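What follows is a short report on a single structure.
Removed: one protein chain of the complex. Kept in place: all other protein chains.
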Amino acid sequence: MDRRSDDVLIIGGGLQGCAIAMFLARTGWQVTVIEKNLAGRHASGVNAGGLRLLMRDAREYPLSLRAMEMWDNLADLVGEATSEACEVRLGTSQIALAMDTAELEWARARNQDMLRRGIYSEELIDAEELHRLLPGLANSALGGLISRRDGHANPANAARAFRDAAEAAGARILEHCVLRELKPKAGGSWRADTDAGLIEAERVINCAGAWGADVAARLGETLPIKVLALTMMVTARVKPFVTPVVIGIDQPLSFKQSVVGSLVIGGGISGKPCLEEGTSFTVMDRMASSAAATVSAFPALAGVPILRTWTGLEGATPDGIPIISPSAQHHGLWHVFGFCGHGFQLAPAVGEIVAQSLIDGLVDPRLAPFSVDRFAPQPKLVDEALQ
Amino acid sequence: MNIPTKPMLSGERQDALAVDADVIVIGAGPAGMSAAIELASAGCQVIVLDLQPTPGGQIFRALQSNLEARPSTDSLLAALGSAYNAGRTLIQQFRATAGIDYRPETTVWDLRADGTVGWLKGEMAGYLRARHVVVANGAMERPTPFPGWTLPGVMTAGAVQTLIKAGRLQPEGQIVLAGTGPLIFLLADQLRRLGVRPALIARTDRFRDKIFALPHIRPAGIPALLKGLGWLARLRLAGIPMRSRVTELKAQGRDRLETVSLTVAGRGMELSCDLLVVHDGIIPAIELAHCAGLALEWRESDASWRPKTSQDGKAQMAAGPALTSGPCRIRISGDARQIGGADAAVAHGRHAAKAILAELGRASVRPPVGAADQTATDVQRTMAARPFIDAAFPLGLAAQLPDDTTIVCRCEEITAGSLRTSIHGGATDMNLIRGVTRCGMGPCQGRSCAVTLARLLGEAATRTPASPAPFRARPPLRPLPLGALAKLSGLDPELAEVVSLEDKPEAALGGDTNG
Partner (left out) sequence: MFTPIGSAEATITIFLDGRPIPARAGETIAACLMRAAAPYFRTTPVTSSPRLPFCMIGHCFDCLIEIDGVGSRQACLSQVCDGMRVRTQEGPAAIVGGQTQ
């Protein structure tokens, strides 16, 4: 059986795992990524592909701003040809619609709060500006928030791009490779029993997305993750209709036009997840509210047919921001998951910052809000007890 | 249209969710109509959903209106002959049977194993539920990718038949029929009766196939065989040019079909052509069964999938997780289950209905001893000619997989070459290839390309390919307008409870929200 010793073993070949692997491998670290399916098969490759600063939790802003610079120069990161395939469109802007007075009030309060924090990427716009930017928008729309830098990319191709870039940098990517057992070894390193044999590594990064809490639980660490099967609907191709990405404030609305012309409609609604089997089902009963929100915002779309749907398994935390943190219980273990359906844009920055933190042996202060410590207090460092 | 109440059977556990009917039948062709008649006659509330405006399915398409329009349709009805007119009694009976809630022009876009059916009619959509569902959505013509098959002027034999039956139109100009299977000879004979003379019938089948097929002849199949021989004899008598062993069919032209080229027994020929009619047999339409999570089997000899069913049409769940729990409430009947034609579909519809009645405890009039066996015997008898037909008309136009430049996915215009590139690049299943190439992502949702892609994967496989899995099927199976989905009715209260992401940030973190 194969036996190998790495600097880092990354569990999960999604965007986050591959981005971290890419940065680490480029500094010469020996990295293995194990992925039980294909890289990017779930939330990483199957999401709306939004590149937004808009409506981000303020705690994510430092990461999100850095990530935006990186998406803007994606060719530097993954190469010219690959970045082309990612269909990055920045500057199309993203707009959060206020369809009633409560949403408008919220938008105003949000805007003032952001300005107070010195974050200027979001602007409050009135109904007139809104209708100029979004022809076809219902008259009832009152205003909204816009982030003009924002845009979108092709998630499936981007997930593949980061996977390939990590591999090109020297990371070993093992797909269809299930983690059977993971154990800390005496002396602080790790031993993983996988479909590809035993892998030993100095450090382990849990980038297992929807399965992240399961991996943590196997090591005795309880992290509060709700598993969702976020559903997207795709319409027939239509002529250019909308350039900005449109999202709802309280409405289940997320809506953009893809490069090929189809409208991609989400809204954060979950289908039926089957975590153990690694699959999920579309539940159309639940998508009616998403369709209703879309049609009430854009009445002209009532006749546009939905052709297909997809779902991707994702983990969500109780406070709506991810876990990007060293383990509270084990040395040499990091948790990077629970991105709550909006980790796509963050991925390059997460990759860079986590990699740098590992190299420096110091947790970057920008990661402080994402610590596992914010959940129920946990006993510290019980490695010895487990052995 | 009668509105069904909620029928509740004595002694039966009340379902957690109210049902809209005892049975929902999908498709009003021979199988669907005969099942509905049988079920409703025994007192069941039956809802029949069908795409077309009048009952009959493709075989008896528009028969009722053509009969009503007599005498102006006399020549049309005469040309279509007995195979078409035979549907008259069945349609009359279907129309006359009380307890059938027939809903024409209704699209089915979702099916669940627990008996839930998603429907669309005009701008309205919803879910209906029943104790049993009979899937009788028929068949489709085998996709036959060849160079130029997307050009205007190339149509399937079924399409031309539909234009004759429902459009009251006949083709004109230089016509070439190409392919194999009974339908192409039936169509040629119908055209002959309409006074239309094809320039050529280009047959892909060989005399040798017929010889090899002879051992498959069963006594009960002889009438069908004689019918086929009759068509051929009349076509020969009429002097319609016919060639067999045709290969390398190509349709050529700029913005529409101009010429057809083909090879006959090794020699190339080219002729000018206005209409190229192609046919290569029919295969079950599996999308409903597949969406419901039912088990399918790939049949290499027929290069198609069909649902796994028991003799009375009872389907079984595929292995793995499912959306719904509980027993599978679906039966599949007619050509959707196994290609057999109209008579076999009528017999099987009745047989499946009997089985449902037995399960519902509704065999109200005690059947005479052996009657249950009678419907089973009828199924066998009406299928008797199939082994011969299958052996006599093997894959023709689709026998050879298309060359690299030929389009496989008509919607997204994906060629066999780009699919092969993806496969050689390591893509191992159809969903992956769909994601990479967009093959199967267009409006037809893979109906036209799935079987070809499955075979391209098999072509590249080094080991003997296992049963290939078709594209993952998720609702909606057919285009569903956003406006209709927005007003979706009949929601499952348990499933409909929205589970959603709660990641809306605080408006003012740590500050005052009123500021």
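In this document, chain identifiers A and B correspond to the written order of the chains, with residue numbering beginning at 1 in each.
Simple rule for what comes next: a residue touches a chain if its C-beta (ideal position, glycine included) is under 8 Å from a C-beta of that chain, and two chains touch if they have at least 3 such contacts.
If you're wondering where the values come from, they're calculated on a predicted model, not measured in any experiment.
Of the candidate positions B:L194, B:A295, B:A376 or B:A460, contact with the unshown chain belongs to B:L194.
The residue touching the chain not shown here, chosen from B:I91, B:A166, B:L453 or B:L488, is B:A166. Residue-wise, the contact with the chain that is not shown comes from A:V242, picked out of A:V33, A:A107 or A:V242. Among B:R112, B:R131, B:R447 or B:R474, the one in contact with the hidden chain is B:R447. Seen from subunit B, the chain kept out of the figure touches residues 51-53, 58, 65, 69, 72-73, 75-76, 79, 105, 107, 140-141, 150, 152-156, 158-160, 162-164, 166-173, 194, 255-256, 274-275, 285, 410-413, 442-444, 447-448, 479, 481. By the touch criterion stated above, the residues of subunit A touching the omitted chain are 134-137, 236-243, 260-261, 298-301, 303-305.
FYI, only the chains that are shown with their structure count from here on.
Separating the centre of subunit A from that of subunit B, both taken as means of CA atoms, is a distance of 41 Å.
By the touch criterion stated above, subunit B contacts subunit A in their complex at residues 110, 118, 123, 127, 320-323, 432, 435, 438, 441-443, 445, 474-476, 479-483, 485-488, 491-492, 495-509, 511, 513-515. Considering their complex, residues 38, 45, 55-59, 106, 109-110, 112-113, 116, 156, 228, 230, 234-236, 249-250, 252, 260, 265, 267-270, 272, 274, 277, 279, 281-289, 291-292, 294-296, 301-311, 316, 320-321, 340-342 of subunit A touch subunit B.
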